[in-house]
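The complex appears here minus one protein chain, its other protein chains still in place.
Up next is chain A:
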Amino acid sequence: MKLCYWMYAGPAHIGTLRVASSFKNVHAIMHAPLGDDYFNVMRSMLERERDFTPVTASIVDRHVLARGSQEKVVDNITRKDKEDQPDLILLTPTCTSSILQEDLPNFVNRAAMETSADVLLADVNHYRVNELQAADRTFEQVVRFYVDKQQGTSIPKTVRPSVNILGMFTLGFHNQHDTRELRRLLNDVGIDVNMVIPEGCSVHALKNVPKAWVNIVPYREVGLMAAEYLQTVWDMPYTRTIPMGLVDIAAFIRELFDKLKAVQGAHRELAESALLSDAAVTTYIDQQTRFVSQSAWFSRSIDCQNLTGKKVVVFGDATHAAAMTKILAREMGVRVVCAGTYCKHEGNWFREQVVNYCDEILVTEDHTQVGDLIARVEPAAIFGTQMERHIGKRLDIPCGVISAPVHIQNFPLGFRPFLGYEGTNQIADLVYNSFTLGMEDHLLEIFGGHDTKEVISKSLSSLDGLVWSPDGLAELQKVPGFVRAKIKRNTEKFAKANGFSEITVDVMYAAKEAAGA
């Protein structure tokens, strides 16, 4: 047992559901007790999703506990098949079904005989993998299921160079914006996007996956397993560089072109002239870096000079924490005292990525350890998750949010990519704004704040001989702070209007009842 107040990555089934509900017309059925469908709330609220989340539960209750699910799971699958006519139904195990050890594969086989939809059992173990690992697995499982059906047939490559973008999905940190930005970047260099998977992708379209020349895996956490499979079985190369930050975007574009060229070399039918020349690629990178993105210029400007050697702590998922560490240290001259991630399974990769760019590396899932470290090193700014933002609040250190887990404010309506050239601008703003705010605070403290005169009364209404009785005052204290002043004002107004000189509990509630309180 572990005493735990907060966790960075969610349980396995959340990862499975995120992948399932990102595909078009795929329905997930959870084998779970009442109340475990909280995923629907998150998707509906955080993503402000307009459609009903295609996730239902096959409820595990007392009866199931006593007699097993029996027909229930099969019935729920066939029922959903008729109601929504999905292409695929994904049966999703939860922590509960892990312990019950019911024969879910058998349910899937039986249901599949009656449904027009395909039926799959998500192959994830609650006690072994977390949300991100489960997402990676489920993603690979679905892709494999549909692409494997093509085994033995030869699928021609697209005439023009094209790529698949793997791992863009629902509730991902700024994934939608990143997708758009990547599309733009690829369009700029004359490369088509064959498919984006899984977001908005139909499972029946997955048969076209091998048509692309190369797969792009923009994030470390989700998509790698599918990319590995496609490389092993379908001989499709994939890029590993994360296109975040100017240096890595350039490296990403070069890696992509190298892989595309290799594909072109291996397939005689593909035209020689389809790809940009090396010189053109170099010119594109140079133009974008120096003049389209403002970030290179920003790091040269005197604004950024002031950031030199400032201490920061970076913490988040492996992708974003590694990329941010490199951007801060390499591109902005900021000193990263500690870089950390909660993706323990990516620990080695993470260390390898950031080892030259920070003083200390932290791989942990324990937020108190992160909090203690931040308190110890007292950085000028933090770049982390929502948890670090709150740690920062407590310690009075500004924080920029760079990674999930996130709140609704991290699903902005405006265009905010983290990847690509526009992403570098967004990151520069985020970094700079975090620091200036910190500096402003500091100066205010040194010079004793804005106000030079002590304010005598915060309340704008004068009391005019009104007295609060002790019980009235005590009751007022029970009112939550943020509405207390308003209630106090309204009550005093009411007391004055009705000629009460002493405000008791009764007067207080009479005021509330007298309409419009």
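Some notes on this structure:
Here is the rule we go by: contacts are C-beta pairs under 8 Å (C-beta built on N, C-alpha and C of every residue); 3 or more make two chains touch, one makes a residue touch a chain; residues count from 1.
Quick note on the criterion: contacts and distances are computed from a predicted model.
Within the choices "A-kinase anchoring protein 10", "Light-independent protochlorophyllide reductase subunit N", "RNA polymerase II subunit A C-terminal domain phosphatase SSU72" or "Trafficking protein particle complex subunit 6B", the name that UniProt assigns to the complex's undisplayed chain is "Light-independent protochlorophyllide reductase subunit N". Touching the chain that is not shown, out of A:35, A:414 or A:470: A:35 (per the contact rule at the top). When the full complex is taken into account, the listed residue touching the unshown chain is A:56, out of A:56, A:215 or A:353. Contact between chain A and the absent chain runs through residues 1-7, 10-11, 13-14, 32-38, 40-42, 44-45, 48-53, 56-57, 59-62, 65, 76, 83, 94-96, 98-100, 126-128, 130, 387, 390, 393, 407, 475, 478-479, 505-506, 509, 512-515, 517.
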